[in-house]
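Note that this complex is displayed minus one protein chain, with the remaining chains in position.
Chains here go by letter, A, B and C, matching the order in which they are written, and residues are numbered from 1 within each.
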Amino acid sequence: MGSSTFGKVFTLTTFGESHGIALGGVIDGCPPNLKLDIQEIQNELDRRKPGQSKIVTQRKEADQVEILSGIFEGKTTGTPIGFVIRNNNQRSKDYNHIKDQYRPSHADYTYDQKYGHRDYRGGGRSSARETACRVVGGAIAKQLLAQFDMSIQAYVNQVGELKLNRTYSELDLSRIEDNIVRCPDEDMAKKMIEKIDSIRKQGNTIGGVITCVVKGTPAGLGEPVFDKLHAELGKAMLGINAVKGFEYGSGFEGAKMTGKDHNDLFAIDDNQVKTSTNYSGGIQGGISNGEDIYFNVAFKPVATIMRDQDSIDNSHSPVTVSGKGRHDPCVLPRAVPIVEAMTALTLADFLLRNRTYNILTDKQL
Amino acid sequence: MGSSTFGKVFTLTTFGESHGIALGGVIDGCPPNLKLDIQEIQNELDRRKPGQSKIVTQRKEADQVEILSGIFEGKTTGTPIGFVIRNNNQRSKDYNHIKDQYRPSHADYTYDQKYGHRDYRGGGRSSARETACRVVGGAIAKQLLAQFDMSIQAYVNQVGELKLNRTYSELDLSRIEDNIVRCPDEDMAKKMIEKIDSIRKQGNTIGGVITCVVKGTPAGLGEPVFDKLHAELGKAMLGINAVKGFEYGSGFEGAKMTGKDHNDLFAIDDNQVKTSTNYSGGIQGGISNGEDIYFNVAFKPVATIMRDQDSIDNSHSPVTVSGKGRHDPCVLPRAVPIVEAMTALTLADFLLRNRTYNILTDKQL
Amino acid sequence: MGSSTFGKVFTLTTFGESHGIALGGVIDGCPPNLKLDIQEIQNELDRRKPGQSKIVTQRKEADQVEILSGIFEGKTTGTPIGFVIRNNNQRSKDYNHIKDQYRPSHADYTYDQKYGHRDYRGGGRSSARETACRVVGGAIAKQLLAQFDMSIQAYVNQVGELKLNRTYSELDLSRIEDNIVRCPDEDMAKKMIEKIDSIRKQGNTIGGVITCVVKGTPAGLGEPVFDKLHAELGKAMLGINAVKGFEYGSGFEGAKMTGKDHNDLFAIDDNQVKTSTNYSGGIQGGISNGEDIYFNVAFKPVATIMRDQDSIDNSHSPVTVSGKGRHDPCVLPRAVPIVEAMTALTLADFLLRNRTYNILTDKQL
Partner (left out) sequence: MGSSTFGKVFTLTTFGESHGIALGGVIDGCPPNLKLDIQEIQNELDRRKPGQSKIVTQRKEADQVEILSGIFEGKTTGTPIGFVIRNNNQRSKDYNHIKDQYRPSHADYTYDQKYGHRDYRGGGRSSARETACRVVGGAIAKQLLAQFDMSIQAYVNQVGELKLNRTYSELDLSRIEDNIVRCPDEDMAKKMIEKIDSIRKQGNTIGGVITCVVKGTPAGLGEPVFDKLHAELGKAMLGINAVKGFEYGSGFEGAKMTGKDHNDLFAIDDNQVKTSTNYSGGIQGGISNGEDIYFNVAFKPVATIMRDQDSIDNSHSPVTVSGKGRHDPCVLPRAVPIVEAMTALTLADFLLRNRTYNILTDKQL
């Protein structure tokens, strides 16, 4: 069944393969009368695009988005926003050698098992190239959220064993874009860049962790049972290529704690309801409480390495898979805008879903 | 908008509050001609029910399920299966004292913010009592999966700092139900039970981690982009009360690794496609590859503690919240069947979703 | 796949068979803070229930609804409203003779083809008894709509060849409940009652048409493309047992007209936008324009007749199907509250869907 749509009210549907004619998508359910800054959408795409620095893949793709509908006189009309991103730098022949091979820890084997037919060029639909469409959708969602003073910032918290030992509130998040690895701590950023560069020279790859922080979420977003705010955020993150884990608030560390230490006590601060600590990560009972929302997303090392690996082909014969082409030694720097985009899509959806509850009141959100 | 339904093809819709008349639900999309063992459904409920041991809440609820429809002559008919579980042991007056108070790290405040009205008795809809309905749905899903030789087993892997240092494949999973904490390592189980008992006596609570293992999943389940198998599993787990994190396969540890070490090499073993390692956790590109699926679920300590805590009430005045009533010092033992149930619901849904792809082939799954 | 849910935001999920233990359902997405009159829900059920007059089936069912959740202190909480209606008057043995037979124009054959297994007692899930659950859901939807001054009234416009020659605006709709056939024209009502009574004595059945009128719909409800307001109303009506056709506004007569005569001219009347005529039926481009919405629903004659009919059994041998049991000679009188209920569910859903569009404005609806 169709499964290329994210969200229930503010929805993004994507299509396209790595080496097809174009990628694209449809954003549906975006409210009318939103002034859209198209350049800002392109800026977000540029944060994700290949070739932006020495520590990412050297493929060259313009990743130029063309908006086809849904905007009139600079504002959204409330009707679907269609868009395409043409593929220009397709070197499909780079993939002829793996046409019949199953690359280790790739989706080659599982696609063949599921569909009995696959577009092997660049991984086809399984390629992270698809996430460009999510960045477009997320950039529009961000502009909607900004109307309600919500903001989202993600950064690289860990590369391999290199891990920041400060929480987000101890960092200057305005510095994230100051370096090519997108880590707001300049010293750690340097170490991370060196690490990735060294790994790249070895023809190897490395994993890491991204932290994301949302500020300004009004209390009340999220649904109480299956569609908890953090459950949908978790699904959104786990749907990003290479993600292996998700934790919010106290996360896996919280599992070690006792209730006495973990409970966030309510207090009034400057006439506002606040909590003294925020192990809850801004979400209680699946619903935002107005505090900062924060979470960690673990990425595995990229599966494509520049080394020979043992594998099998689709007739189950042993083969040696050679690493070729232009690939990321570490996806984390380019994944930062993707994490932000999926977060924005999730929150925009919940923002609009929440509107269906307060029709009998005078609340706007 | 309605958000009490889980799944797209095999769906569970639940209703009911902790201290209302009854809980219940509807399982829809279950294929016809499945022989259902009703006693087995009740057995699963009994694994979750309160009062089953000294380390869980001492509330007494029969948690007797009554199936109202969808079964005829012992078999499913393909029409919706409605069921109810009556609430018998409601002591609503236990909650009068918190009627206007916001208990720390509970959903009291967020419900008030979202709905402007809440059933404060036992947490109302936010109570984990709702998960009884998931166990009913999961028990039916399990019986469907068993027809295709799929099995699901979860166990307590960690309580506070006490953590098993063996992986699931080094444990005897047939021993999980041998002790009241549901840890298959008898020595560790004893320590965990002592720990929980000690925490309970302090009027405190403690968190932990559950590991879940799925065996027998055919290759091909899961969707490639947003609805990846592990993304839906993650959402399913994060939708369980008190869950703070989810990781599958190598998880957060995988973030520290390099591609060379992390890649699972394909090989042929006894004419079957196998991988030499399984850091992928049985899922590649969001789709099952036939290997064991395994994942960890982190639970925070229960928010209700038997101690006084500072908080505020709904007029924003400071109050002291007193701990009263009968509560779990640690939810892990009772959460094991819930984790299994949500896993079963997720897999049953993907099993049926996958059928819509292979209509042009002769594959059954 | 699960298909027992109606609506996207305000949803109704139903379960239950004609001769099972109970029918029931879940209303999800109903906004909080709605004062619910439970007696009013029961009143609607009583309008649908069997045995209410001599021209309907003489089965006796109390059709007593029990609300199980979602209401606290007399108001909705915003969480799902579960309910059950117990079956009391089951005479399953009435159906033993048709256990293996395919009754003409019933769902026996198609259920066997679809499911390979069926509950033959009283038609099982295919029985119109399921519509009792829709009346419960519709009664709650009506109470929500009433908060916004929307009202729904349906009446019997035609029985067999007997047809009112006046439009709804020429009738006194306050008289609908004055007679047992639910036709607001007393003379025609008498003729219809005589007709049905005569048909009943012949062991035969007869079809007819119900007209439904909605007053007070704000402009703006409905979606422009697939989910047009009249498209969802059409689906809602065609989903009622025995319905064969749906037309709104000018309907099939409009197909004979020219644009010059059919166009509804806009004008200002008492500072309100009005149309001089209303061939549009209150809906333009799939969206309500504030005028009265009206439509016709055609019902076929009930398939169960008190006569012998030639048919086949499930081994494809010829059989004679005998008419037995207690059945409606004409479903129209009891279908009036069902038409109203499905209309109310559709409009409540669109009312809430529309809220997701106007977040950037100060509109309530």
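One rule holds in what follows: a contact is a pair of C-beta atoms (placed from the backbone, for glycine too) under 8 Å apart; a residue touches a chain by one contact, two chains touch by 3 or more.
This structure is a prediction, so every number in the text was calculated from the model and none was measured.
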Taking the entire complex into account, which one of C:8, C:121 or C:142 touches the absent chain? C:8
Tell me which residue among C:309, C:322 or C:364 touches the hidden chain in the full complex. C:309
Touching the left-out chain: which of C:125, C:182 or C:334? C:125
Could you please point out the subunit C residues that touch the chain left off the display? 1, 3-6, 8-9, 14, 102, 104-107, 109-111, 113-116, 125-126, 130, 158, 160-161, 199, 204-209, 219-228, 230-232, 234-239, 244-252, 254-260, 262-268, 271, 273, 275, 279-281, 283-290, 296, 298-305, 307, 309-312, 316, 318, 353-354, 356-358, 361, 363
Positions on subunit A contacted by the hidden chain, ascending: 1-5, 7-11, 13-17, 20-26, 28-29, 32-33, 66-70, 72-73, 75-82, 84, 114-119, 124-125, 352
Tell me which stretches of subunit B touch the chain missing from the display. 1, 9, 29, 31-34, 78-79, 147, 224, 351-353, 355-361, 364-365
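Note that in this section only the chains that are shown with their structure count from here on.
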In whole angstrom, what separates the CA-based centres of subunit A and subunit B? 26
Please tell me the distance, in whole Å, between the geometric centres of subunit A and subunit C computed from their C-alpha atoms. 45
State, to the nearest whole Å, the distance from the C-alpha centre of subunit B to the C-alpha centre of subunit C. 39
Touching two or more other chains in subunit B are residues 1, 3-5, 8-9, 14, 114-116, 125
